Every structure is written in structure tokens, then in C-alpha cells.
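Worksheet: one structure, shown below.
All protein chains of the complex are present and in place, except for one that has been dropped.
As written, the chains take the letters A and B, and residue 1 is the first residue of each chain.
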Amino acid sequence: MTESDFATRLNDRFPEGVTADEREGYQGYIIAADKLIEFATALRDEFEFDYLSSVTGVDYPDEGKLEAVYHAYKTIGGAELVFKVQTDRENPEIPSLIDIYPGADFQEREAWDLLGIKFTGHPDLRRILLWEGFEGHPLRKDWQEAYYEADKKPFKSRWPKAEYTRAEAKNPYGANVKYPDKFDPEKWVPEGEDALYGSLAKYETTDKDGLKTDHLTVNLGPQHPSTHGVFRIAATLDGEKIMNLNPVMGYLHRNHEKIGERNTYLQNMPFTDRLDYLSSLSNNFGYAIAVEKLIGIEVPERAEYIRVIMAELTRVQNHLFAIGMFLNDIGAFFTPSLYAIEERELVLDVFEMVTGSRMMCNYLRFGGLARDLPDGSLQKIRDLVFDRLPRKTDEMDRFLSENEILRSRTVGQGYLSTEDAIKYSAAGPVLRASGVPYDIRRADPYSIYDRFKFDVAVRYNGDIYDRYYIRLDEIRESIKILQQAVEQIPEGEIQTGKPRYQMKVPKGESYGRVEGPKGELGFYLVSDGTGNPYRYHVRAPSFINLTAFGPMCKGLKVADVVAVLGSIDIVLGETDR
Amino acid sequence: MEKEGINSPGYEIPEEIEGVVSITSIDRIYNWGRRSSVWPLMFGLACCAIEMIATAAGRYDFSRFGMEVMRPSPRQADLMLVSGTVTKKMAPTIVRLYNQMPEPKYVVAMGACASGGGPFKEGYNVVSGVDKLIPVDVYIPGCPPTPQALINGLIKLQEKIDGQSIKTVRWYQKGDTAAIPVPMLGPDLIYQSSIPAIKEAAQEEA
Partner (left out) sequence: MYGLGILKGLSVTLKRFINTYVDDFEWRGKRYYTDEGIAHRSSKDAKGIFTIQYPEEKMPVPEEFRYVPFLVYDEGENGEINNRCTACGICAKVCPPQCIWIERAVDKKTGRPVQNPAAFTIDADICMNCGLCAEFCPFDSIKMDHDYEIASYGRTVYHLEDLMKPASYYDEIRPINSAKESEIRRIAEEAKAAKKAAREAKKAAQAAK
């Protein structure tokens, strides 16, 4: 079905309420708010767009509008469909899509938290990254933070007449904070907890002897050794059985998007490193693709190869670390993770040599790379991908996969069915371990991935063991890609044009996505024609994969929750952003 | 500790018994004991936590400094390695954890974010450095500090411990060491010390 076919079909189905978005540089359709539910149902059932990838919003104060932006895909592959719903800025209400696409759950909560779009019909519309009681919706354009300096970078106060001051000294703490009327700090009770515990439905069961049992509410985190950082789980238990579970996040919410909208396009590059800090080069890749789509710049052949090599090394390194930490979580303390980190260190040596930093690589530029591979680094990569990594992956496999203790902890536990995986918008290894062979490198190829021979790793049981083992599969597939790329890499330029630190970007929107180690990593950009992005949103796989976390854990024991969380492999920098 | 370190108070030891006798001061032996068993709190905040794990792992291995016993409970920890961005939502928890640690306790601010806010300093949910909340002993710049830079910072901490004296350290002084008041999450993060100012402003508005 070609694009125009699709447009006619859509027009026939919805003669009213669905119009093409004709603003300069924009794509997709604008849906009337009252038609949204009908449209989304038709989209899922009739047009085969069964996967809602991203939900976010944009604030247009000049037009007095707030806009919700949705990206949907078909799990059989193909390009995205963008649709938007506009609403009044003063009283923003949009029907929630949670019944049609349950994967919208957390993303709608995030849009409510940061932009204040009220999704009617959402059963649990609480703040997700900030806390209940926080004043205002920070991603609105007229909202300013406590240490506000200026709207756009670069700040005028840095050059040529600059006096070194810290912003918080100049702008005494809380200068921009609006306190509600009659606010009395001494009587203030932080209110977030009640709403949280209220969201965990209370159960009361009566057993056969007529004994009433009350259920227990338990918190895990934010400081807990098995939560991979500052992550909190609130659960109600019946004995040791999980009845209901809600993840609580935002303990590492670093305002990535607000800062990103103040930065210039280039300045965002090092910030993307710090999203999923285990796989910074993948993040660079996704962001570079999104900006390159906007400015329409080609990338030289050699640079594409180096990008692929670096992205795949990142995947190998990330999965090794994920496996090590997962084994830590289920109690195989230290040995597997130490073995895994040993290999990871060798990959990091390559990153340090090529990009200058072990973790925060900041290596990609729009239309190329920061610098070419230094002498000797290609040989180092060869040593790794032809010898060391295949050998050590097999050793890891031998070491762990048949271990009876590991198997009895993981096989058949934490089940996620194929339908649920799609429904909850799970991505990456979590989706593929549930039997959906959806890999963006194949489904919607970017860069030069269509040139390499590799299989999409897929497993069908959807349990913790499969989510563990699929990572070993993916390492093997990545090594295949790496071997081909290292063999084929041509000589030549690594940058189109001269790298510039300031540039004007044409008006419009773009969505660049890559298959990151954790899943679909997408960058949604809106440009207003200046040097700073107007809207900068990250579709974070670690965040959205957690939507399925609660349903997966229902009925398990507390100790298994830790294993399920380890098998999803979240990184808090990306979950909270 | 090397031999000359133990014998350094300056007493002459006759040559014939040098192998069996050593003279030291209580401070020295006490500090040596403490600096060789600094147990960190297993507490990772952000990116730096990954480098902290790398430091604990085989390549750099800070168990060589007696620090391998990472305790998940603050009650058993001596050192809080603040490894990453301190957010306002996390701030009350951090102060509570610090208050729960028994004396003697130390804090190392690892990386730019923990030291002074770092690149995310301008954000609305970020505290500009953990020293706004709790006292910090060693600051390690870098984003993130490499494992070797972290070990360098930990050696600096050991040097600091070596310089302390049992007579002057705060946990042997009379009276209880006061717990640090826990900030609250209101419309913004509210420090206990800023409550009067907020009240005053509210009154002025009314």
C-alpha cells in the first residue's frame, strides 16, 4: 500500500475530523479530539498500526494551543504514522488512549506531569517524574526554573564581559518559585504518598475459615541494591505474593528536555550521552539521525561504517553489563558480573582510544563524526570482534545458561505474552523475547544496516530466561555485523562540509529512531527555524518498557520482582531523563 | 602500613630489638585501622555509579584499599560515595541516609554533578551539589571521573583520615552530633533553614 493509497483510505474512512498536517515541514495528520478514540481504534484494528511507540506533547503559547503528538507503527515493519491532537492551552483535555493502547499509560502521565495535558479517562493520572504538590508544568514555554538565567544558549553573561558567579548565588534560591496562596511551610505535609498508595487498589480477602486478611504495602527503594539506581517499587502483598505493583520514578529526573530546548543543536549531543549512560554512542546515533533528517545532510560512507561499528560495540558492551547485573540481582553475586565487566573494560578501551572518553563519548556530529579512527584502533577492534568477544561470549554461555539454579529461578517466570508485549509498547529485547521479531535495523532500516547479513534475534517463551538469553543471541548477531563492517570499511572522508557550532535549522519536525540496546530509542524534534530546538523529546525505551513491569509481576513472589526488573534492563538516566 | 610509618613518633629503638618492637601513637594505629576498612554505602545515583562499579570490579579493584565491602544498609557504612546527580526528589532520602550512618562517617562527592551541580545544574529538579545538603570531605571533578580518578580521590580521603586526631574528631566530643534536618518536597524543595524566609514572603503577599 503506497502512501497516497493510505491517505485515500483514511479519507474515506474519516471524511471529517482527520486532516493532513500542512504546516511547513510537518507531517502526519491532525485529529479532532472527539474523533480520537474512534480514529485510534480504527488505526489499530483496520490499518494494522498495532504498536503505539511514543506519546508526547508540544506547547504553542502564541497560538494558545497544546498539542499531543503520537507515533504509531506496524510490528510487521514500515515507516511511522504521526498524528496529533490539538487542544486549548487554558483547559487542555484530550481523551486517553489507554484502553486502546495500554502502552500510553506512563507516557500520558509524563505529558500530564511536564506539560499539563489532562488525559480524560486515564485511571491514574498522577505526576510521574516530579512529585505531587510540585508547582506548575515545567515544559511549558512560560515556566521558569529557580536558577533561570536566559531563554537560549549561549548566555550573554559568559562573554565578553563575564564575572564568575554561580547562578544560585545571583538568583537566590527559589526566586522563581510560585508558592500557592496561604502556603504555610510548617504545616505542609508532602502529599504524594497518599496518591501513590491510593493507586494500589486495596484488597481484602476472606479465606475459607472466614478469616479476613489485610494486605501489606511494601516499598522497595529508592535506595535499594537491586533497583539499578534510584528507582522505587511500591507493591501490595498477600503474604509474599505480589497483588499489585507500581513503579515510582523521577529520582533521577534531570530535566533533560527542558535543558535540551535551551541548548543549541550541537550542545545537545554531549547531553544525549548521559541519557542511557551505558550506551552513549547509540544515543548519539539516534539524535544525529533526527537532526540530519531536519537539515537534510548526507553522511559519508566511512563515517556510516564507523557509526555502525561503534553502535554495535555499544550493544555488545551494554548487554554484557546487563547480563552481569541481572545475575547479581538473582543472587549470583559478583562472579558473573566481574567476568562480564572484564570484557566490557576492553570495549571501553576502544571507546577511550577513539572518542576520548570511556562512557561519555560525544563522538557523532551532524553529517559525520568528530574525528577519524586513530592509528591502531581498527586493529584493536579486529582483535576484539574476531577473537576475544566470540570466545568470551561462548564462555559466558557455557558458564551460565545451563546452570540449574539460574534456570529454576527464571524459566517460566515473569511471563509476558506476545499480545501484551505489543500492547504495552515494550521494545528491544523485551519485545523480541516475547516472540515479536521487531528490530528497527530490519523493520525500518536506517544508516547502512540494510547492507549487512544478520538475523533478528527472537525467542518465543516471553519469560525471564528468554530475556536473559536473547541478550547473548544479540551479542552474537552484533559480532556478525561488526565482522562484516570491519572487513568492508572504506577509506575516505568522515564529515560532510565543515563542522559548525552554530547553524540555522529549517522549520519542521522530525523523528529519528534507532534500535538501541534497550529498544527503540527515538528523538522527536520540532524546529522553529532558529539555532535551538523548539521541542526536544526522547522516546526512552527504559521508561516505556516499565509499563509492562507491573502486569508482569502480578502473582509472583517478591524475590522474583527483582529478577523481572533485572531482565528488563533499565538505566535510570534514561527512565527519568 | 609501612614499617617506618608505625615507628614514626620519633622514639629510638635499639637495633637488636628493632625486628620485634614497634612504637606508635594511638592516633596512628587508630587512623590506620579506620582508613584501611572504609566501607562504602552501596548507593548509586547516576552515570558515575557505573564508573564506581567499574572501580569495584576486577580492573581497578578498590578492595586493595579495604573498601570492597559495599554495604547496602547505611547502618553498616562509613563512607557515602555520592555518585551522580542529586535531584530534589531524591534529596530528602539522601539526607535521611546520611543521618542513619553511624559516626565516623565520610562523604565523597564523585563527579561534577555531586560536587557542584554539573551540567544539569540549571535544571528545575537538580540540587547544585550535594554540599548544599550534607558536609562533603573530598570532591572529585570529572564527568564522570575515570576509575583511576576515583581511586585518587579515595586515597585523598585516606590522607585526610590519617591527619585526624582522636582528641579532636567530632564524634568523641561531648554532646550528640545533631542530625541534619531533612528538607521537604513542597512546591519546590524546601530546606528547613529557608522556612522563615518563605513565611515572610507569603505574609508580604497576603
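Simple rule for what comes next: a residue touches a chain if its C-beta (ideal position, glycine included) is under 8 Å from a C-beta of that chain, and two chains touch if they have at least 3 such contacts.
Please read all numbers here as calculations on a predicted model, not as lab measurements.
Annotation: of A:Gln107, A:Ser226 or A:Asn263, A:Asn263 touches the absent chain (contact as defined above).
Only one residue in the set A:Ser53, A:Thr355 or A:Thr410 touches the chain that does not appear here, and it is A:Thr355.
In the complete complex, the residue from B:Ala112, B:Val127, B:Ile161 or B:Ile190 that touches the missing chain is B:Ala112.
Screening A:Asp62, A:Glu90, A:Asp142 or A:Glu163 against the full complex identifies A:Glu163 as the residue touching the chain left out.
By the touch definition given at the top, chain A reaches the unshown chain through residues 149, 153-155, 158-164, 166, 263, 266-271, 273-274, 335, 339, 342, 345-346, 349, 352-357, 360, 362, 370-371, 374-375, 383-384, 387-388, 395, 398-405, 407, 499, 501-502.
By the touch definition given at the top, chain B reaches the unshown chain through residues 58-61, 64, 112, 115-122, 129, 131, 137-143, 145-149, 151-153, 155-156, 160.
Keep in mind that, in the parts below, only the chains that are shown with their structure count from here on.
Per-chain Cα centroids separate chain A from chain B by 33 Å. Interface of chain A with chain B (complex): residues 129-131, 133-135, 138, 145-149, 166-168, 173-174, 177-180, 182-186, 188, 190, 192, 222-225, 229-230, 250-256, 258-259, 262, 270-271, 274, 277-278, 321, 337-338, 341-342, 344-345, 348, 358-360, 572-573. Put simply, chain B touches chain A in their complex at residues 42-47, 49-51, 53-54, 57-59, 72, 74, 84-85, 87, 89-90, 93, 97, 116, 119-126, 128, 143-144, 146, 184-188, 190-191, 194-195, 198-199, 201-202, 206.
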